[in-house]
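What follows is a single structure, and I will ask about it in a moment.
Apart from one protein chain that is not included, each protein chain of the complex appears where it belongs.
So, subunit A:
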Amino acid sequence: MRLLVALFAGGLFGAGLTVSGMTDTDKVQGWLDLFGAWDPTLAFVLGGAILPMLGAWAIARRRQTAMLGAPIPAPADPVIDAPLVTGSALFGAGWALAGLCPGPALAVLGYGGWPALAFFAAMTAGMIAQPFLPVPRGTRAA
């Protein structure tokens, strides 16, 4: 059952990315291009995605477990540390360069041809390498 739900959620995520146009790197790069031909589509996507999740978190806060029995994930400590900031800055740089983040990179993998495969290969290599790379230190309570 968990597997079917995961397959469904992944499929709906992929369909939503396709419908919203977030698989089109021009739209994503256009969003980041504030000083060019700015494209606000991404704000509608992010806003639209946050709406159902506001309701979901409101329900989740009143429950100990999810419907299939797993615990509701505990929130992380509200600490803004160096890995969070450095990692997010690296991610933002790569996101701007290619116009893909991990969700859309998976969504275009099947039909995006060799550039989609090349990006995916490099992204997975980065994910595998990261635990072996130095991590910036420093913590600041939020």
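By our rule, a contact is a pair of C-beta atoms (placed from the backbone, for glycine too) under 8 Å apart; a residue touches a chain by one contact, two chains touch by 3 or more; residues count from 1.
Keep this in mind: contacts and distances are computed from a predicted model.
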By UniProt, of "Peptide O-xylosyltransferase", "ABC transporter permease", "ABC-2 type transport system ATP-binding protein" or "Membrane protein", the chain left out is "Membrane protein"
Interface residues of subunit A toward the undisplayed chain are 2-27, 29, 32-36, 39-57, 59-60, 65-73, 75-76, 78-80, 83-103, 105-113, 115-116, 118-131, 133, 135, 142
